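A single protein chain has been removed from this complex, and every other one stays in its place.
Then we have subunit A:
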Amino acid sequence: MKMTRIFVAALAALGLSGLAWAASSGQRAPEHHHWHNAGPFGTFDREAVQRGLQIYQEVCASCHSLDLIKFRNLGETGGPFESAEFPNANDNPIVMQIAAGYMIEDGPDDAGDMFERPGLPSDAFPSPFANPQQARGSNGGALPPDLSLIVKARSHGADYVRSLLLGYDEEVPEDVHVAAGQHYNPYFPGGLLAMASPLSEGIVTYSDGTEATMEQMSEDIVTFLTWAADPHMEARKQMGVMVLLYLFIFAILVYIAYRQIWANVKH
């Protein structure tokens, strides 16, 4: 057991050294928040993911793409509109309705022309811009990153995105010069970014009647983006619990066999 402890400690040390926050870049460490999906048994708060989806659709989607998410994902196991009634997410009426709310370019048709049609569950969320050049052109030269993986693509991603969304109120330090088209946010590397505060009190009216405070909206959109980055999180943790349970019992049995076999052997 001594060996195991040393080993676990060594692993933890290695993990921590990899995670060490890049304090040297003048970036403030994100505020730690307790997430519903944290911990080995944490699950997604379905209502929060649904509200987050609404924020993505009504606010973020005007600049940020979500390339890796298909409408069907919303109704799949672990998704916000998962339903026992519709094991095939493509038949889920909520999913179909959300998809149909978008016009998707398809084609070419028999005449060789591209055409638009209502979205299907198999389509991905359409990108707000035709290409990165157009995205930069519309955003003062800055490219709004795709949000599918944003929570995984930043160190302590969920806390980081939440802190960033809530961090626009900070007073600008005297030695920081904010140029036109830039905004100060201490949680962003370097402190200046092109995105203005995307959220403001009551910018969305939640369909479930929840009050749209800054805190509430930040938590909801980050929960949605956490799901988008890792849609199989619940299945992963559930299987993990079973696998660990199995291995623990297996280890105990093998240990008993070991003690039995070595019982009369000096070593």
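Note that contacts are C-beta pairs under 8 Å (C-beta built on N, C-alpha and C of every residue); 3 or more make two chains touch, one makes a residue touch a chain; residues count from 1.
In this section, contacts and distances are computed from a predicted model.
Matching "ABC transporter permease", "Cytochrome b", "Capsular polysaccharide biosynthesis protein" or "Monovalent cation/H+ antiporter subunit A" against the UniProt entry of the left-out chain gives the name "Cytochrome b". The chain not shown here is touched by just one of A:L68, A:A142 or A:M214, and that residue is A:L68.
Across the interface with the omitted chain, subunit A contributes residues 3-4, 7-8, 10-11, 13-15, 17-20, 22, 24-25, 40, 68, 73, 145, 148-149, 152-155, 157, 189, 229, 231-232, 235-237, 239-241, 243-244, 247-248, 250-251, 254-255, 257-258, 261-262, 265-267.
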